[in-house]
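A protein chain is absent from this complex, but the other protein chains hold their places.
A, B and C label the chains in the order they appear, each numbered from 1.
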Amino acid sequence: MGTTAVQELDKVVIKFAGDSGDGMQLTGTQFTGTSALLGNDIATFPDYPAEIRAPQGTVAGVSGFQVHIGQTHIYTPGDQPDVLVAMNAAALKANISEVPRGKTIIIDIDNFKRKDWEKAGFAEDPLESGVLKDYHVIEAPITSLTRKALEGLGLDNKSITRSKNMFALGMVYWMFSRPLDYTERFLKDKFAKKELIYEGNVKALKAGYNYAETIEALSSASTILPADMAPGLYKNIMGNEATAWGFLAAAEKAGKELFLGSYPITPASEILHEISKHKHFGAKAFQAEDEIAGITSAIGAAFAGDLAITTTSGPGLALKGEALGLAVMTELPLVVVDVQRGGPSTGLPTKTEQSDLMQALYGRNGESPVIVVAAKSPAHCFDMAFMASKLALEHVTPVVLLTDGYVANGSQPWRIKQVEDLDDIVPHEASKNMMNWQPYERDTASLARYMVYPGMAGYEHRIGGLEKDHITGNISYDPRNHEEMVRIREEKVQRVANYIPDLEVQGEESGELLVVGWGGTYGSLTTAINQCQAQGRPVGHAHFSFIKPLPKNTAEVFGRFKKIVVCELNNGQLVNYLRGELPQFDYLQYNKIQGLPFRVAELTEKIADILAGK
Amino acid sequence: MGTTAVQELDKVVIKFAGDSGDGMQLTGTQFTGTSALLGNDIATFPDYPAEIRAPQGTVAGVSGFQVHIGQTHIYTPGDQPDVLVAMNAAALKANISEVPRGKTIIIDIDNFKRKDWEKAGFAEDPLESGVLKDYHVIEAPITSLTRKALEGLGLDNKSITRSKNMFALGMVYWMFSRPLDYTERFLKDKFAKKELIYEGNVKALKAGYNYAETIEALSSASTILPADMAPGLYKNIMGNEATAWGFLAAAEKAGKELFLGSYPITPASEILHEISKHKHFGAKAFQAEDEIAGITSAIGAAFAGDLAITTTSGPGLALKGEALGLAVMTELPLVVVDVQRGGPSTGLPTKTEQSDLMQALYGRNGESPVIVVAAKSPAHCFDMAFMASKLALEHVTPVVLLTDGYVANGSQPWRIKQVEDLDDIVPHEASKNMMNWQPYERDTASLARYMVYPGMAGYEHRIGGLEKDHITGNISYDPRNHEEMVRIREEKVQRVANYIPDLEVQGEESGELLVVGWGGTYGSLTTAINQCQAQGRPVGHAHFSFIKPLPKNTAEVFGRFKKIVVCELNNGQLVNYLRGELPQFDYLQYNKIQGLPFRVAELTEKIADILAGK
Amino acid sequence: MEKTETLEYTYKDFASDQEVRWCPGCGDYAILKSVQKVMPEVGIRKEDVVFVSGIGCSSRFPYYMDTYGFHSIHGRAPALATGVKLANPSLSVWQITGDGDALAIGGNHFIHAIRRNVDLNILLFNNRIYGLTKGQFSPTTDLGQKTKSSPQGTIDNPFNPGELVIGASGHFFARVADTNPKLMQAVFKEAAKHSGTSIVEIMQNCVIFNDKVYANYTAKENRADHIITIEHGKPMLFGANNEKGLVLRGFKLEAVTLGENGITEEDILVHDAYEEDNTVHMMLAKLKMPIVNGVIRAYKDDTFEMRLKKQVEEIERTSKFKSVNDLFTSGETWEIK
Partner (left out) sequence: MEKTETLEYTYKDFASDQEVRWCPGCGDYAILKSVQKVMPEVGIRKEDVVFVSGIGCSSRFPYYMDTYGFHSIHGRAPALATGVKLANPSLSVWQITGDGDALAIGGNHFIHAIRRNVDLNILLFNNRIYGLTKGQFSPTTDLGQKTKSSPQGTIDNPFNPGELVIGASGHFFARVADTNPKLMQAVFKEAAKHSGTSIVEIMQNCVIFNDKVYANYTAKENRADHIITIEHGKPMLFGANNEKGLVLRGFKLEAVTLGENGITEEDILVHDAYEEDNTVHMMLAKLKMPIVNGVIRAYKDDTFEMRLKKQVEEIERTSKFKSVNDLFTSGETWEIK
């Protein structure tokens, strides 16, 4: 990491870590909000314990929240913390290997007693064993100082102890010269009806701030200047929330009601939660009995004229395969969101991975083409949910939108859009005065059929999963008709290439090496390429949001580089797809399958190796 | 086809066609059986109406049975009939386009009245309109002659009319000098308790035979000499039956009980029916409530120590995806049979296609590798069911066996195997004296883990769908362990290449063009390559039964040819897989997606084109 | 294509141009005819009618109705129909299903549709066999019956659809034989009128794979004594001359003959289809001899979509977000200039 330190001076990565019950998510969110208001660019990544609450004080029970703030553009939550706040021994144990030597670690020594470090799995007392010797350690009795600060306020013990996260936050606010008012306002709102708790929290916050000042927690308290971001109104948004909002916007723009058929699953459930809140926008969130009912209810809603979507994660997409084939065969507009997680099977449910691409492309019987797109970052989820809806409605075909756990749970400043600012969506429907409408007659350019919904008199018709005549839609077992229909369904998807943006290249426009990625690795790759460029390494970066079909200029872009390396968080899925689609190129690949995002350093190293011919 | 006539003199293709109720399947089977006993090689293909019985006398209701018999080796049921028996106008309508001019058509003129040909969809009387003018037509009043023949026997009208298929069969027997005794014996058995019906049928059979003789149905009644087949005891076997028997044999060989969890679906149901009959061989056929229960019950049975299989067709495989991932993750031996049919969705349920290969390879969330194999012909289903079981049990991994509607419903002479003659199957299990057994400890060569089943004291352990520690199998969220496990699961499947036969080449061993196929197209491709060779065209043919992993010598074989063309009954699935696996080669492709097998003539033409550089 | 200008339909208006392709003699024909006959009386414009089905012989049904139709995939029609209805509650949504489609692969969607009480009319063609796949046993096949996949007889207990429906908190359940067009029409009309999920089990004969499975009930000589047709508010009488009836003995229903052992019409149970408590309905659904036909249960309660509507109105009143734009600009925002 030494080589990159210079570029990273204008940014800082802070990780808050403690027990599940210690309120670390809230602490992190507060720091994020305050920094956003100061105009910093930010990226965050919460890191929950896996699935079930584990026993207190154990590594399995550690909850973390990492935030990356900076004055220049931030694309990832950061590789490694510059500051780690460890509320107990387990939090230290779980995170220390990620903190580069020389960085700062704040420790609540009240939770580093023998029983604490034993439970955390340290063989020796970490404060003495030397594991911390290369770090800048700030030992603070956070718990006991909080207790003291709140003495006499009349709060019960539990509430007092719970306030210690505010004490820690106060310390960090001082260290980075953040104001306290954002959090004070937040606390006022949150505990509007619990005056005492509000007071306790604010008191703890200030006590921490003052304590840091007193001990001069950092030799020089550093401030991060605002980032250079496009003018506009911003708010902080999480990936899943952005996805939900993208659909709400698309429905409004298309003049349709939104129908979501879904079954809860980590890490996709929040999309369901969010849409459930807004039924009055004509958004029907239907929690089905399982994933199959989720998609089939959506198919029914699409048939009846709603903007129909279904959301899930990998195992759920596997279950939806058969029904997705029905949507392909009947040619209905439908968006399927897969928030990818570690697989196979139940796998690593709370971790991230990009290993559902093949499933999205091929996980159904027969020749069953769908549009496949992916979101690059939390805020980009909004754009891709909107775009997926537009493509589905305008091309009358199912679309699979791939996001992942990393993007879904991460957050990012989002330049707020208003519905007026968005592209039009014109659902491909038959008009009442269309002569001799036939269910499978097509637009000659897009090959989309013209939708008609129940309720329209004189247009009664039947569709289904059997092969159908290419015009009337009646059942047809005719061999040539089948071949024609198979080809039309594929061609219709391929023609979408005429309606999507070209592939862009970041960094060098041509030359030695093109780094190719897709979806949620955008931030890591962009940062890595920026660093490489700053170091004078001649690399370009092409990132796919549109995978099937590929952008029209893909071959042209690939042709401009001597080497191509495809970087993915899987065992090589996009690269194999590219080998099938554009066999004329040679592809190198770089894969990581650890349930974790790429680290920028890993990428720059790999790029350097390739450039060096290794 | 003109060019191939010479080679085909020693073979003949006969198609019996009539209404669903006309008994054409039985007629065809009888002709097949008689010919087999005479030592001919044979291949048959029944051609049912789609799904539901259609109205009598319509094209949709036509049922056909094609049989190809010959004195040399037969690989397909034949492209086009030399003799068509058309029991009614619809049967003529449905089949005439397949019959080359100059060939023989036998017609039951009793069913060619105006109402008949109108119902069949002819605009004019086909006997007069000239559509038959280039054919050798034999018009016979089959129905009324049958009635006359059986007059006074005391049979009811319905039974009399039903016997007309025997009359037709009798005619064809005479034309090809077949003896009647095989069918007489069959009828005796079948109507053991219905003396009168037996008599009626035999009478009709003989009447037909005599009638043909009287009218000298063919100027020269031709006989086909016995084929040159390997010595041994033979019987005629259907693909699905062969699949079922392969599993019965594998279970016996492995010393295990067989567990089949299945849900009926066309064209796979017969495997379930067949195994259901043999519960006393320790074969448990469990008809589950759906496909998911089919596979999960099989997974449970595998865990408990049975040879576990599940059988289905494309839509069912889509439903099994999630559970198949569980078998991958837990590493359990399991065979999944997919009898492919036309897709996507419900598609063309009674037609054949090879469009589930991608689904078999990739139709699950996460990195989820399984062994994928395919059967080449009806009798080969036996071998591949056996082999799939062997690989599953010895490598402790799921295997997908792909057959298809064409192979499953077709029949072929099978050189009868006895269990003693088969390869050993040695399930990879822990022995009682294994020291420190751990659930995910592996054989260093195959990487197979050592199975232990409930009931074994001291070896109690737990498995599941979450990622697991690479030794103990306990849940592990460790990033490096996950990456290691993903790679091990893939590598375990890849190492199966060390245990399977090399890819063989039929025809030229090297040179201009290699024709590549897989699974059920073997017969068509082999016949085509034989013809090309006979015409002096330098082509080789490599046919994959093992797809994942590929045989070890695949690249070496491919490297010997200047061009490679991959022929498939889909839109290009194997070819894309090969582009991913062996990107160093250029692949041409030839695809047909009509729910029908390749015709030999289509293939030879395509091959000629490629050789001519077209 | 012109707009249908009148509601004065005849049954022919509901017949599509597709050739009907069931086996000659199949019970499905009579059901189709009865549905077509009843549609004009239901009083809904045909463009507002949707028939949804799964897969099976019975599931071909939508092709034969000149309304909107969706022949979907095996077992999933209840969920698909739910989506149709929620997307457009003004549609009249009918689901056609078989005993395999509804109770084997589709069992879960079936019981959940029932639980939610979405206003669907579900006609269950119970021929106690898988027709389309040529004769395997279904979840309603009699114990011990030999079929293609049970060559030595089945060993699983069948479901009784009525018990399952009511156990899943079903509000409407009726049963009728395919041999009784008049009753079919009456019952279908009741189902259409009932708001909420209505299940009608039709004792349907499959001539090819399970012929005469109901002959013991439906054969001319058995009908009067082996089937009891009940009606809300009427005493439960049956027999050629209504000389028999049902009474309660302990916790069980019993068939008795009027006049014997001092039984009079007073003793005969009077049917209350509308009551909330399902105990008697369950007994009626369970009864095997005589088997009960007619509307067994028709308890009225809010439908899912009614509650949804109420909820939406409530949110409209209370939400601080009046539009999507409001929502987007809500919470902490900051301006960059």
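Following the convention adopted for this analysis, a residue touches a chain if its C-beta (ideal position, glycine included) is under 8 Å from a C-beta of that chain, and two chains touch if they have at least 3 such contacts.
These numbers come from a predicted model, not from an experiment.
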Visible contact partners (per top-of-document touch definition) of the missing chain: A, B, C
Residue in contact with the excluded chain [from B:417, B:495 or B:552]: B:417
Given B:46, B:261 or B:427, the one touching the chain that is not displayed: B:261
Hidden-chain contact residue, picked from the options C:19, C:41 or C:156: C:156
Which of C:40, C:167 or C:235 contacts the chain that the document leaves out: C:167
Residue in contact with the excluded chain [from C:16, C:88, C:117 or C:133]: C:117
For chain A, the residues touching the chain missing from this view: 51-56, 58, 60, 263-266, 269, 272-273, 276-277, 279, 285, 287, 289-291, 315, 345-346
Contacts of chain C with the absent chain, listed as residue ranges: 104-108, 111-112, 115-117, 139, 152-153, 155-160, 163-169, 251-252, 277, 279-280, 282-283, 301, 304, 307-308, 311, 314-315
Chain B residues touching the omitted chain (full complex): 33, 36-37, 39, 182, 226, 229-236, 245, 248-249, 252, 257, 259, 261, 278-281, 284, 286, 288-290, 292-294, 296-306, 308, 322-323, 326, 330, 416-419, 436-437, 453-466, 474-475
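Criterion: only the chains that are shown with their structure count from here on.
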Contact-richer chain pair [B-C vs A-C]: A-C
Computed distance of Cα centres, chain C from chain B, in Å: 40
Shared interface positions of chain C, touching two or more other chains: 55, 73
Where chain B touches two or more other chains at once, by residue number: 315, 345-346
